[in-house]
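I am attaching a structure below and will ask some questions about it afterwards.
As you look at this complex, bear in mind that one protein chain is not there, while each of the others sits in place.
Letters are used for the chains, namely A and B, taken in the order the chains are written, and counting of residues starts over at 1 for each.
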Amino acid sequence: MGLYLAQQLINAFSYGSILGLLAVGYTMIYGILGLINFAHGEIFMIGAFVCFFLVTLYQVPWVIAALAAVAASTVSGLILERIVYRPCVRRKAPVLTVFIASFGASLFLRFLFMMFFTDRRRAFPIPELFEKMYFLGEIAIGLRDIIIFVSTIIIMALVAVFIKYTKVGTAMRGVSYDAKTAELMGINSIKVIVVAFAVGSALAGVSAIEYGLTFGILNPGMGFMPGLEGFIAAVLGGIGNVPGAMIAGFLIGGGEILFVALLPPSLSPLRPLFVWALLFVILFVKPTGLFRPNVKFEGLWGE
Amino acid sequence: MLLSIKNVTAGYEKAQVLKDITLDVEAKEIVALLGANGAGKTTTLQCIAGVIKPWIGSVSLRNRDLAPFAPYQIVAMGISCCPEGRDVFANLSVYENLRIGAYLIRGAKEFRARLDRVYSLFPRLQQRLNQLSGSLSGGEQQMLAIARALMANPELLLLDEPSLGLAPILVESIYNTIQEINAAGKAILLVEQNVGLALEVSSRGYVLEKGEIRLSGPSPELQDSEYVKASYLGIA
Partner (left out) sequence: MTSGERASHIGKIAVGLALYVGLLMLMDTQLKGFYLGVMILFGINAIVCLGVSITNSYTNIFSLGFGGIMLIAAYTTSLLTLPVRYKAQFLHLPLWLENAQWPFVPALIAAGAVAVLSSVVLVLPAFRLRGHYFILASIGINIVMTNIGINFRAWTHGPLGVRNIPFYTNVWWVYGILLLTILFIVRLKRSKFGRAFVSIGKDQTLAAVLGVNVVLYKIYSFIIGSFIVGIGGALWVHHIGAMHPHVFELVFVFQVIAMLAIGGPGTISGAILGAAIITFFTQLARPVQEGFSLFGLEIPPLIGLIQVLIAMIIIIVMIYRPQGLLGRHEITWKTIRAAISAVFKKTRNRNLKG
């Protein structure tokens, strides 16, 4: 039992990394724009598909394909911002309207890919390098897991430094808190929004690669659940709170894996319920999430 | 003439606030904009800062119409705003607030220089550099808001009710600082409900009532005016 648990702990770190990156992307955009980018899960999915096609159809070396995938996610996110969100912001659309548009964008992308590529599952390309295993006593640790975890930590550290110490990062936090006053400081909030989308979407791309490596499959609907869970992590971490989202992502991702590990196998289809149960419990006790949100007003619509 | 507002009528959405106002600010002078709550003082500042655009009339900086510019561009042109209510970024430290104020500066030396100037004006802020600005006292937040606006090195500083909610000692200290800032060569458009104070530091003033300019002139004249004395200074 202990061995099984330890093995699952390794998986917990991997899934935690995946969700953590998604959560950070979500919370950046959520904090800055005050809107849930529902299509974030689809940005994630696009990255995975680009990597898949480059490797299987064009025999591109994996590393280059992975980088291209991250770029593809970034570009998709920027296009999404330009076409869907910026017109809404320009017209000072109420949050509800933007929310519905965001929902629409998510379904648009998902069904677009479903239309062209059908919903069947495909195998994500995993280079042999990643299948190498190390053994700690009786526990098998894959090189893949190590790379995923280590690179995630590095990326998160970079993002944290970026947010805290660079001019743009500080501006992002300012705009997140109070966009109007930030404009009075000479900050072009649209540029800052673009940066937030670019960084957040890039993180989603990285997360997608990690997901592909960990689970080995991809399909147009793959972004839905991880996206939702990433969103939950972002909410739990406090809106706009990047470090909070990182921690919450690991908590949820890792927690989910461990939860399933501890349950008798007959109950494992209840896995999604864990995340939602956790969300309900935490929101019940702390309605604004575990950590302090980074926005001035958390309420909406006349509250 | 630094700032010129000509026959401006403006408001929000469908509500008209300002009606045909004309006012100007010369370089290096302090001009007071006075009036009761709801007279339209903040609306005027928002018009200048570019947050709202005039429906009729124009706002010009050195003869350049500000209408086509967004607020962040107007800051770059030399106007800096310290809004009402001390809107500091409460989630950021004092230093980070100042950093954001200096967003448009390129170059560490220039940034350093302005930082030093701000420290000399507000030594208290230098002591609390890493403190979260949300935890500062009201007076300190006001200092931070002004300091932050100064970091953009404006030619014209818009101050909206700097004395609001502050104890008299702090108000005095802030007003001394305002005069120091002006002595260093910056023009200031000072919006105040505290008429007496405002007229003491300013060289000229305008009295706004229900969106219209009721009175204007050199400050000593306004101080002596029967109308001002009766309506605003409580002297019969």
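Definition applied: a contact is a pair of C-beta atoms (placed from the backbone, for glycine too) under 8 Å apart; a residue touches a chain by one contact, two chains touch by 3 or more.
Given the structure is predicted, the values throughout are model-derived calculations rather than measurements.
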Quick one: which shown chains sit in contact with the chain that's not drawn? A
In the complete assembly, which of A:A6, A:M114, A:V168 or A:A261 touches the absent chain? A:M114
Which of these touches the unseen chain: A:P61, A:P94 or A:G216? A:P94
Against the hidden chain, chain A presents residues 30, 36, 84, 87-88, 91, 93-101, 103-105, 107-108, 111-112, 114-115, 118, 228, 231-232, 235, 239, 269-270, 272-273, 276, 279-280, 283-284, 287-289, 298-303
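One rule holds in what follows: only the chains that are shown with their structure count from here on.
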Counting in whole Å, what is the centre-to-centre distance of chain A and chain B, each centre being its mean C-alpha position? 42
Listed in rising order, the residues of chain A that touch chain B in the complex are 167, 170-171, 173-174, 177-178, 180-189, 294, 296
Contacting residues of chain B [partner chain A, same complex]: 49, 51, 70-72, 75-76, 80-81, 83, 87, 89-92, 96, 99-101, 103-104, 148, 152
